[in-house]
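With one protein chain withheld, the remaining protein chains of the complex are depicted in position.
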Amino acid sequence: MKHYTSINDIDNIHTWIEEAKALKENPLQGIELGKNKTLGLLFFNSSLRTRLSTQKAALNLGMNPIVMNVSGDAWGIEFGDGTVMNGSTAEHIKEAAAVISQYCDIIAVRAFPSLTDRALDESEYVLESFKKFASVPVISMESATGHPLQGLTDAITIAEHAKVSKPKVVLSWAPHVKALPHAVANSFTQAMRKMDVEFVIANPEGYNLNPVITGDTPIYHNQEDAFKDADFVYTKNWSSYEDYGLVDNIDPEWMITKEKIGEAKFMHCLPVRRNLVVEDAVLDSDSSLVIQQANNRTFAAQLVLKKILENL
Amino acid sequence: MKHYTSINDIDNIHTWIEEAKALKENPLQGIELGKNKTLGLLFFNSSLRTRLSTQKAALNLGMNPIVMNVSGDAWGIEFGDGTVMNGSTAEHIKEAAAVISQYCDIIAVRAFPSLTDRALDESEYVLESFKKFASVPVISMESATGHPLQGLTDAITIAEHAKVSKPKVVLSWAPHVKALPHAVANSFTQAMRKMDVEFVIANPEGYNLNPVITGDTPIYHNQEDAFKDADFVYTKNWSSYEDYGLVDNIDPEWMITKEKIGEAKFMHCLPVRRNLVVEDAVLDSDSSLVIQQANNRTFAAQLVLKKILENL
Partner (left out) sequence: MKHYTSINDIDNIHTWIEEAKALKENPLQGIELGKNKTLGLLFFNSSLRTRLSTQKAALNLGMNPIVMNVSGDAWGIEFGDGTVMNGSTAEHIKEAAAVISQYCDIIAVRAFPSLTDRALDESEYVLESFKKFASVPVISMESATGHPLQGLTDAITIAEHAKVSKPKVVLSWAPHVKALPHAVANSFTQAMRKMDVEFVIANPEGYNLNPVITGDTPIYHNQEDAFKDADFVYTKNWSSYEDYGLVDNIDPEWMITKEKIGEAKFMHCLPVRRNLVVEDAVLDSDSSLVIQQANNRTFAAQLVLKKILENL
């Protein structure tokens, strides 16, 4: 593995989960591995968990993290090929990626989708440009269509908390007031399809995810049916994929409640809007794994960094 | 001591001052204490001294500081209980504080008051929420009603520069064009009431501080009377506490001048507006201790971090 930009970069999710759990047991075991190595964290968008946990992961490996908010700190970046740059962008990704590669041993990038131009978002032009023009490994800290550090985290968390050999995992859409990306849902779906779980998705009509990603995963438009005998209910809002970026359903009937999930564990990548996506009673109960998930972000990132460092 | 969010968290100010002076003599004596420990610095508001000195203090203890501007870098945080989060806030403090606690061994927070809603500000909902929902120690880097790192700094500075056993210390209001918080004045008052000093306050009518904090401290509405035989004149503007947040007095007669303070030492927490709060002649003279105060910010923060680290 050179880059880590998709759940598909995981060769064996079972091995990875075991390795992550071992790191969690002894986070400083590899503190010499990253010594005098620099991780550049480039944010085109807001971040809390990813920002902090990826820095923490780097520090656990002895690396020096350098954080840059691309928009506020540096220059507007141009991604177009052959563009006459007489507009608002001041630096081309060809130079930016090549240059940053000389200061950083690994580059981690966060860049959200437009949610207005599906083809553009699916081209993953930001992430792919970094992969193309950087001379060092690139890690996705959430891109237009995937959030593979989150997906790996979620797989680790489910493995830790599963009480049966093949748990039932439901990915459920829930209401939200803003147009949100598909990245987390996509990576979670990809991760679950690699796991020994019974995986189903619940979402309103018109909100099916990209069929290339969901494949033969059963999709329910009735939440109650989907939740039957669930061991884990992973919740996330996303805007329409079909009518790309549309938000025409904020039906509170889809909010996650204690009653709905019953004995199942509740998961969410955070940040989560309380009493819109999920009621307080769920988050404030032992059913919720959201804090444990967030904790695992450190070890997912640390595992990815470790594998890349070992391969440098 | 678990948290440090108030001058009242200091068990013995005399001992603390001696310990801080010892740290200042040999700042790297505890460089192993914080090794592989992370300090999260969360800023809801601007900062220069606090931002830099607290990082420096952490580095002196071998800690890794991680800085985050909450508003610009991360998500709008909701503090309301039971709120239906369909507005502008994206993440609840319950999750934010619990999550950050997993990446940081100590959390330091700066959050200024609204100066429009006294009850809300006095509830210290930001700081108290962090204390309630974080699982690690919390340090105030200035909250709505207190700035205890500054207050400790000021106590150290007065102890260093006192030439008599019980110096007279005056806290004097001075004019300013904006509505400023009471935090620094409050913490200074609390610190002075723990010290062996003769402490009085001078402010215009209508600008008395919270009587719960000032207690039996003599309050003068005539600056000249208050300054008589002063050894230290600590200056700070604050908006009205009684008519909460009001600024209806920018009387230049209250500006601090060389003539007014005479032989007294001048102190201010900085930033200070020259020739509005205090004239150049004071700041540019040996009467001013403002730079020495700022230097002590490092050692106040380092002492607090050291005490918390020793207690982890």
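Note that the chains are named A and B in the order they appear, and that numbering of residues resets to 1 at the start of each chain.
Assume contacts are C-beta pairs under 8 Å (C-beta built on N, C-alpha and C of every residue); 3 or more make two chains touch, one makes a residue touch a chain.
A quick note: this is a predicted structure, and the numbers were derived from the prediction, not measured.
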Remark   = Where B:Lys37, B:Arg51 or B:His147 are the choices, the one touching the absent chain is B:Arg51
Message = On chain A, where is the contact patch with the chain that was removed from view?
response = 36, 38, 40, 64, 66, 68, 72-75, 78, 82-86, 89-92, 94-96, 98-100, 102-104
Query = If the missing chain were put back, which residues of chain B would it touch?
reply = 28, 31, 43, 46-49, 51-53, 55-56, 59-60, 69, 72, 177, 270-276, 280, 283-284, 290-291, 294-295, 298
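Please note the rule applied: only the chains that are shown with their structure count from here on.
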Where chain A and chain B are represented by their mean Cα positions, the distance between them in whole Å = 39
